[in-house]
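As you look at this complex, bear in mind that one protein chain is not there, while each of the others sits in place.
Letters A, B and C mark the chains as written, and numbering starts fresh at 1 in each.
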Amino acid sequence: MIRYLAAGAALLLAATAEAAPLAPGTYTVGFVSEVTGPVAFAGLSYLHGATLAAAEINDAFYLGSGVRIAVAEKNSGSDAARTIQDATQFIADRSVIAVTCCILSAVAASVKPITINAGMPLVIYGATMPGLPAPPLVYSMTVLPGPKDTATALAVAGAVKPKTVAYFLAADNDAFKGRMAATRTALEAAHVTTAGVVSVLTSDTDFTAAATQAMGMNPDAILIYTTQAPAVGIIAALRQRGYTATIVGNDVLSPVSVFRKLGPAVVGVPFPIGFSADLAATPAARDFVAAYTAQFKTAPDIYSAQGYEAIWFIAQGLKAAGGTPTRDSLAAALAAQKEVEHNVYGGEPIVGGQIDTTGTLIVAWSPDGRLVPWSGAP
Amino acid sequence: MTALLAVEQLGKSFGGLRAVADLSLEVPRGCVAGLMGPNGAGKTTVINLLSGLLRPDHGHIRLDGVPIEALPAHEIAARGIARTYQNVRLFAGLTALEQVIAGCFLQRGASLLASLLGLPAARAAQRRVRARAMELLAQVGMAARAEQLAETLSYGEQRRIEIARALGAEPRLLLLDEPTAGMNAAESEAIGRLVHRLRDSGVTVLMVEHNVRLITAFCDRVSVMNFGRALVHGTPAACMAHPGVQEAYFGRRDDAARIQALR
Amino acid sequence: MALFADQLVNGCALGALYALFAIGFGLVFATLGILNAAHGTYASAAAIAAYFAVDALGVPFPLALLLGVAAAAVLALAVDQVAFQPLRAQGGGMLGALITSIAAWIVLDNLADDATGHQSLSFPLSSYPSGMIHLGAIAFARMQGWTILAMAAVTVAMHLLIRRSRFGAAMRAVGWNEAAAALSGVNPRAVVSATALLAGATSGLAGVLGAVLTQNVSYTLGEGLMLKGFAAVVVGGYDDVRGAAVAGVALGIIEVMTAQYLSSSLRDGITYALLLGFLLLRPRGLFGSAAFTRA
Partner (left out) sequence: MANTLADLWEAYRSTLGFAIVNALFGLSTYAVLSVGILSFATVTYAAAGGFIGTQLALQLHWPTLLVLPAAAVAGAALAWLAALILLRLDSHWMALASLALVLLTRVVAINATGLTGGVSGLSVPLFVPFVVMPALLLIAVLLFWRLGASWYGIAARAVREDAVVAATIGIPARRIRMLAFVISGATGGAGGMALALMLHFLSPDTYFINVAFTMIAAVVLGGSYHWAGAIIGALVFTVLPVLAQAVLPAFEQVLNGVALLLIMIFLPRGLIDPRQWRLRRVRAR
């Protein structure tokens, strides 16, 4: 309790220099959740992070005495039509001041024009498609993975010094296409030759042939740009077929379920990560991990952190708006924020409505199933 | 004057089985013709060939001198051949009246666009079809049942509705496949009278029939088939007396004599 | 050349899964006249059951495989009783059964997703024969070899069962005409149940083997098999076990080779175009001799 108060007080000093105090009352944030459907495993983490944030904000009287923030949840099952219905219901509900939603980029892209049209502030917590944010109304709390991928690939190339690399690409996922293209350009500029690109589809389940194909190219390292299920299948197939050289993963390898599934096969595979409970570096991050673990009996993951940040960011905007905030004044206040003040990343600047983190944390799974900073060994 | 229907050297095989072999027969205009033969003689196959449900392997079918054996079934119906089925085949879920209106499809008299827009001409055509269907139901004695679901009616009633439906196409030639199967004597008699009335109104009838008494009483001429071939054509009495027919129906001739004696 | 040979084995192993799946799917279609959209869920269920047998109970893999296959068979029988038997009693057509099978598919897929905690699990490496086999220049996983062998054995056994045994004759009789079969002393209910069990078991075998080969224990396993297995049935002919097996393996090889030498984005397109092509060019050959249902 005391540490919340301390954190709250510190932020209070920093953020409310000129804004008038908020009028007492409860401010409701509409949260479109995805706790059923194909991405439910992540959806629950986002929701837990968000509810924890709201509880902390209220317990610490961050918004002032008699001022509370509430999270109203509606499940969409990751269906675009359902998400739109949930969003329009929030828009019609006069007590809802902002909406936060969307893991899938296509769903986020569907909701965005509707909330813009209605003048409703929208904070996207999961979708990774670049170009979604549109201040003053639309913000994204997802650290764009592309630049981190490239930084990771360059760091690994510096340590391992491969001559040729092969890429796995989810050909039906535009975000990964862009991420791979950027990395490939950077690596080729660093004189790392491309041995070839093996395309897979996100719905594929058999990767033995794809692994055989990639190994047939004889690369010194293999970089994986796919969603989680294919990435896991590819790593398993590569290791089974006896590929022992460097594999570079991406952020989809971060959930502990991936380690449970792959075990030794994934140990030492480097990938970038925005937040890890094992590597919580700042007091805010450690507090978040402790509180989250106490409440949900499991450590928070990257998704929990994003859900948590989304609510803190909205609260920060509310506080900055002051008085009796409206959707308009909240939007204007959010647009003025330069960073998310209460964050678990150790720094979280906002540029054009898009958050970022300072630096790139490259990690790998240890043999005992913890995320540790990547050692630099191949 | 040519016969209304002329079948020449018609043949149809299923796998190795020759269901119809070099069959020739004629049905003159304005008569009731019977098609007889023991089970498996190929009678229903002939009806299926005539109505276009089967394509013959060889031979010709001429309606009023025009060959029709290559036409699809609905074209043949449009040329003037309508039929009923051995096991009544009415449309499930439709009332008696709707069955007959469906039968009047060729008389619909309005384009789809006109019907969609509800143009006066289309509405008039629709009224006309409905009135005609009622008339046909009355003709087969089923007017009182017009609004009932066909499947709730008795077998005999369903047969009458099937005939009314076939008449809706305004056929020149009506093919009846065992129209009295499963009926008692009185009902069969009534069907026979109905067939006569149809003939008198200008419809030529070809009926497949087992009931020898009915054939004798109501058919003007008869063809008898066995093993896919025509055994004999002629008046009912002449055909019945033909030794080949006796053999086909009752086995060897001396058996037949014995059966006669036993009666 | 070694790459080509390796990929050929990969294609055969993948195709063996399609074939195993297709054999059961075709069997149900030929005998019961049901296009069973839930057929893939049996595969997922078998994999999940076998996984929990290994992971939670520590059962050795061969026994877990049998347990998974048995679970799928029982599930198939249950689905038949719940989703298809009532329609059979009403004399409902094939459309009705297709829709109840879609309903069963939705229910079982979601239950499978819940059972795996909305994620994909996999058998621990140590639980099954996981090494590689090197035959000259060719390298393949031990389980790929077992999968191909299992498919071949099931194909032969099923073919003999259907074409040579009394039970097979009864199955074909029920498929041809249930009422007539009943009159000639066949108990249709028993044949139907046995067919469902057999179909569930073959799908379950495909499921457990597929789960090991692809390191994927989740509902997506069955869905993946479903579309391709269905293509194999159509291409191979639904009433012939050998056809389904050949077509399944061929599809697997075509897929792998397309991805290797053409483009993986063409892969599914080629499979489905093949499916459509076969439907169009051999419709009567596949459907049998419905002499005058076409007006």
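In this text, contacts are C-beta pairs under 8 Å (C-beta built on N, C-alpha and C of every residue); 3 or more make two chains touch, one makes a residue touch a chain.
Predicted, not measured: the structure shown is a model, and the values here were computed from it.
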Visible chains that the absent chain touches, using the contact criterion stated earlier: A, B, C
Contact partner of the left-out chain, one of A:55, A:80 or A:290: A:80
Contacting the left-out chain in the complete assembly, out of B:166, B:215 or B:230: B:166
Contact with the hidden chain (one of A:58, A:89 or A:164): A:89
Which residue of B:108, B:172, B:210 or B:233 touches the chain not shown here: B:108
Hidden partner chain, residues of subunit A it touches: 35-37, 74-75, 77, 79-82, 84-85, 88-89, 91-94, 105-106, 109-110, 112-114, 117, 129, 171-174, 177
Interface with the undisplayed chain - residues on subunit C: 35, 82-83, 86-87, 90, 92, 94-96, 98-100, 102-107, 110-111, 114, 227, 230-231, 234, 265, 268-269, 272-273, 275-276, 279-280, 283, 286-287, 290, 292-295
Subunit B residues touching the omitted chain (full complex): 51-53, 72-74, 76-78, 82-83, 85, 89, 91-95, 98, 101-103, 105-106, 108, 110, 112, 115-118, 122, 126, 129, 147-149, 152, 165-166, 168-169
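In the analysis below, only the chains that are shown with their structure count from here on.
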Closest chain to global C-alpha mean, per-chain Cα centroids: C
Chain whose mean Cα position lies farthest from subunit A: B
Cα-centroid distance, subunit A relative to subunit B, in whole angstrom: 76
Residues of subunit B whose C-beta touches two or more other chains: none
Multi-chain contact residues (two or more partners), subunit A: none
Subunit A-touching residues of subunit C, taken from the complex the two chains share: 3, 6-7, 10-11, 13-14, 17, 113, 117-122, 124-125, 130, 132, 139, 141, 144, 210, 213-216, 220-221, 224, 255-256, 259-260, 263-265, 267-268
Subunit A to subunit C touching residues, read off their complex: 40-41, 171-172, 198-201, 203-210, 212-213, 216, 229, 232-233, 236-237, 240-242, 257, 261-265
